[in-house]
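For this view, one protein chain was removed and the others were kept in their places.
Right after this comes chain A.
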Amino acid sequence: MDFQSCVNIKKEWDIVGARQLGRDIAKKIGFGTVDQARIATAISELARNIYLYAGSGKVCFEAIDDMNHKGLSIIAVDEGPGIEELSQVMEDGFSTSGGLGAGLPGVKRLMDEFDIVSEQGRGTEIKVVKWLR
């Protein structure tokens, strides 16, 4: 099981597409119901950020299967305006969408690994990993 597949995010509907593909891959890897739901929520959050703030971008999935562990890696890439204050968006309670979304701190909580690179004017790349336990 070693493949990478991407969903382009342009319309709000694409968020659903990304969730669906992500969940299917997660299921194949062997994640349980709760983790599937968490992964899907994280994907929603990442895809919605692209849709709302960058306009377009993509979410890519990769199953990880090496000797010791299995997992799912998700990469969200856009060429939007970038994030000015990374420390601020990673802070709990700070959310431009009115506090309803889980925001990036939520994504970090839902997943096991979280990495973000953002450059102003060039875009943002977020990589997250969930390990199968």
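FYI, a contact is a pair of C-beta atoms (placed from the backbone, for glycine too) under 8 Å apart; a residue touches a chain by one contact, two chains touch by 3 or more; residues count from 1.
The definition used in the following text is that contacts and distances are computed from a predicted model.
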Complex member absent from the view - protein name from UniProt, among "Sigma-B regulation protein RsbU (Phosphoserine phosphatase)", "Cytochrome c oxidase subunit 3", "Amino acid ABC transporter permease" or "Cell shape-determining protein MreC": "Sigma-B regulation protein RsbU (Phosphoserine phosphatase)"
So which of A:Val16, A:Ala37 or A:Val117 would be touching the chain we can't see? A:Ala37
Note that chain A touches the chain not displayed via residues 32-34, 37-38, 40-41, 92-93, 102, 105-106, 109-110
